[in-house]
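Note that this complex is displayed minus one protein chain, with the remaining chains in position.
For chain A:
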Amino acid sequence: MSELSVDNVLGIKYLTVEDINLIHKTADQFKEVINRPIKKVPSLRDITIANLFFENSTRTKLSFELAEKRLSADVINFSAAQSSVKKGETLVDTVNNILAMKVDLVVMRHPHPGAGVFLSKHVDARIVNAGDGAHEHPTQALLDSYSIREKLGSLKGKKVVIVGDILHSRVALSNIYCLKKLGAEVMVCGPATLLPKHIESLGVKVELNLKKALEWCDVANMLRVQNERMDISYFPSVREYVQQYGVNRELLDSLKKDIVIMHPGPINRGVEITSDVADSDQAIILNQVENGVAIRMAVLYLVAAKIRRND
């Protein structure tokens, strides 16, 4: 197969295993491209992409923008902080105004879950979801699974634990869908207050004890504690969270095997993981960032490949 089964990349839930494999395979080629002396290909030179960020983001936005520029697309940026959203304009109106300027593809981050799906039903453009509230963050899950595949060869039968704030995390949900589709076993681990009720129905194991979770897994994906999404206290103090759910060198050394440590960033050093773990050989955090550009190039390339001009 060499074409995506979907027109928009709204979530991993809507992708088939073949789609995910195709994106990974295409990313292999783009990874080679971004390591050349001249890191640019002309594939999307007649495509205009709007990056609509209704919520703050640094690395995802940078990563998408770099991917777009490496593909030679024309790029316009929009962030809600300096826009008419503040003046009361609706999402559909905002996007239609931007599309009236002849934009082909929209990359959107929005604080509301389902914003991407909603938009895809009301506007005439291809949409790539760059994170919608606590719902999905498909490109992050694609790059996480790509990074694991690169490190361990395959995902089939591999055991991955996602540690931390599962409740507020779009990275967790997209990762669960993606890893399960690729045949990995998934466990979530964190304080009971930060684990959604009925999470087992997604086919994941639940473990409250970090040490036991780490003994079980091949890969640990450490999520950031998202203070900005917590409207009430979910744990007594950061210190207590660190003691129960923080990974340090001592804990890693007490395990019988070397596990792979991942983090979607930005790291709270000393909270989810200590500095010596973040900078160790077991951590593939910076590989994730590099792979992020290649994965986003692959997603944009494959979505754009399905745009046809009616001439």
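In this section, a residue touches a chain if its C-beta (ideal position, glycine included) is under 8 Å from a C-beta of that chain, and two chains touch if they have at least 3 such contacts; residues count from 1.
Operating definition for what follows: contacts and distances are computed from a predicted model.
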Exercise. Looking at UniProt, which of "Nodulation protein E", "Pyrimidine operon attenuation protein/uracil phosphoribosyltransferase", "Sarcosine oxidase subunit alpha family protein" or "Peptide/nickel transport system permease protein" names the chain we cannot see?
Worked result: "Pyrimidine operon attenuation protein/uracil phosphoribosyltransferase"
Problem set entry | Among A:6, A:41, A:199 or A:289, residue touching the chain not depicted | A:41
For this session: Tell me which residue among A:28, A:93 or A:250 touches the hidden chain in the full complex.
Result: A:28
Seminar exercise, completed: Even though one chain is not shown, chain A touches it at residues 2-3, 25-26, 28-29, 32-33, 36-43, 71, 301, 304-305, 307-309
